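Excluded from the complex is one protein chain; the other protein chains are retained at their positions.
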Amino acid sequence: MVCETKRSWGAILAPYGFLAPAVIIVFGVLIYPLVYAVYFSLTDKTMLVSAYHFVGLGNYIELMGDSKFWQAFRHSIVFALVTGGLNLFLGFGMALVLNRRFRFRGVFHTVLLLPWVIPPIVTGLIFRWLYNDFYGYLNCLLLGVHLIEKPILFLVDAHYLWPSVIIANVWVEYPFVMLMFMAGLQSIDPDLYRAAKADGAGSMQLFFHVTLPGLQRVFFVNVLLQIIFMFKTFNLVWILTQGGPGGRIELLSTLAFHYAFEGTQTGYGSAVASIIFYVLLILSCIYVVITTRKIKER
Amino acid sequence: MTRLSLQNVSKSLGNALVLKKINLEVHPGELMVIIGPSGCGKSTLLNVIAGLEDTDEGHIFFNEQPVEHLAPKARDVAMVFQNYALYPHKTVFGNLAFGLKMRGFTKPEIQERVAAVARQLNIHQLLLRKPRHLSGGECQRVAMGRALVRRPNIYLLDEPLSNLDALLRSQIRTEIKKLHAVLKTTMIFVTHDQIEAMTLADRIAVMNQGRIVQVGTPDEIYERPKTDFVAAFMGNPAMNLFTGQKDAQGRLHLHGNTLQVNASPGGKDQTIRVGFRPEKVRLGIDTGLRFKGRVTVLEPTGADVFAIIDCGGEDVRCRVPRGCLTVGQQVGVSVQTKDLHIFNAQSGHRVDGVKRP
Partner (left out) sequence: MTMIKKRYSRLRGAIFYCGLVLITGILSLPALVAISTSFKPYSEIFTTNPTILPQHFTLASYQKLLAIPEFPVYLLNSLIVAAFSAAIAIAVGVLAAYALVFFRFPGRRVIRQALLTTYMFPAITLVFPVFFGASRLNLLDTYTILILTNLSFALPIAIWLLLGFFEKIPVELERAARVDGCNRLQTVFHVILPVMLPSIMAIGVFTFILGWGEYLFALTLTLTDAHRTASPGMHALMGNYRIDYGLLTAAGTVIVFPLVLLFALFQKHIVEGMTSASHHRL
């Protein structure tokens, strides 16, 4: 009898045992630091002095009056919407193109996906070189065809800074969107197309009545994921501009980094970083709620 | 030889109560067929017996030993799955040998047993192939083989023949019957094919919506169905079932007929269901329950013809010898009182004792 109970305990606990390593790691490297970040945001911790005090919401209150913060917040929102939007546009377009059947499709597929695996630092290098003021291809090309008189400082000039950074970001980020959309397109039952064609639908009607409705869920997932990913983005913007001259392209992430590591105000920087987390948390909750509801509807 | 008994076994999956207080006794060495419509919980029942799913309530005994807390390995059952579930990365030999290997058999023992079973099932020439290079019938044999190499307490077969064509199906059915006669191991065979059930079973358990409705020999199930569900479910073509009235004197009123039957004495006026099998319908107006109508459908089924006769809005299905009916013909048919099955319309339970003439 004792033996039986023991065995059933083992059976009951087994799944938790399998999950334990993952949960411990996630707790150690994600949850715990995150809680600490929120805690730091409530202190006046700095990089240099080890003693620090609890200041409650002091940092947040201070942030409310910090024009740099509000500027970065606006920048982050605009950056997320514009970059995410372009990623979706290009990703969807290329997915439609690649979804057709043609020769060497596999080769095009691979080549187009490749930017996705390039580490951010290398992407940064590639675009710094492309945008280089004297010897960069872009300037030489534009000068060569006499579109411009003197070289453009793509990563400095207020007019070109944002487009230049966004283009670099789109270049590495859209392949992921493309991949997701291709997955979505392939999951549409080909019989639907056959049936619609048999009903006399043209290619436009096929697109609007079969393709788009079939992609509803993928669209939704991609839009939210892009907003989430682009809102928290740091690497490439930092590598290319470090926030730009005068904070022209300072995002919340780069601002947090400036405050916490360069300006040594860890507590204050943590408050900025925590705000990114709060925004993402809300977005993630929306994501979870809506995807699970979508499942139930089926 | 293992005696299996289930006592009040309940199981829910998600929000659905899939098994509802199942009670079942399987005698040692018996071949029990479980039959029921799709989704009634047959596979779940097998999984519970094998230990792949825990029970929520109730007890399972192998030879009077409780096994609810034992893992599948300790219960030592062999199972053939509805979709074969062969290991795709192993050869046929590997598939057959795996269960023995996991139970610590030595190499020569494994070789010997696998070879024997492979010969028996006529798959010895396939031993080095991977499952993806096998036909459906071959996969099926390998799946059977994987169960047969073991000498388990119980064999659990979950619709093992459902993906085969008719010929192969009847061949393998015969083989299983022969194997069971030799092995004499307790066997539970799930199907929703009643021919399979009738031909194979020592006893049949009919399931519906998570309950076992009736357990009995094939003859009992066919001749004396306990409920109108069993009556309608077993038999092909299906039994005719009509709604009628029974009065306090035990007289049956149906379709203009009034018959004396002695169903449930002392009753009052009551709605009932009256059933009779198509092969009990006799051409020509005779004694018993009488119908008149027009032949609307004729389906030849070999020796017999299956006919539907429209009797004033109610279809009577009957099985008659070839060539005695034509479509559109007006006929009268009758069923003897002894061939009627009478069920309570509310509960569906059999109302016993139709008066024999």
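The chains carry the letters A and B, assigned in the order they are written, with residues numbered from 1 in each.
The rule is simple: a residue touches a chain if its C-beta (ideal position, glycine included) is under 8 Å from a C-beta of that chain, and two chains touch if they have at least 3 such contacts.
Keep in mind it's a predicted model, so treat the numbers as computed, not measured.
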Contacts of the unshown chain among the visible ones are A, B
By the document's definition of touch, the residue of A:113, A:192, A:206 or A:223 touching the omitted chain is A:113
Among A:37, A:88 or A:249, contact with the omitted chain is made only by A:37
For chain A, residues touching the missing partner are 12, 14-16, 18-19, 21-23, 25-26, 28-34, 36-37, 40, 94, 97, 100, 102-103, 108-115, 117-122, 125-130, 132, 134-135, 137, 140, 143-144, 171, 179-180, 182-184, 186-187, 218, 221, 228, 232, 234-235, 239, 253, 256-257, 260-261, 266, 269-270, 273-274, 276-277, 280, 283-284, 287-288, 291-292, 294-295
Omitted-chain footprint on chain B covers residues 47, 50-53, 71-73, 77-79, 81-89, 98-99, 102-103, 146
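Following the convention adopted for this analysis, only the chains that are shown with their structure count from here on.
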When centres are defined as mean Cα positions, the distance from chain A to chain B in whole Å is 56
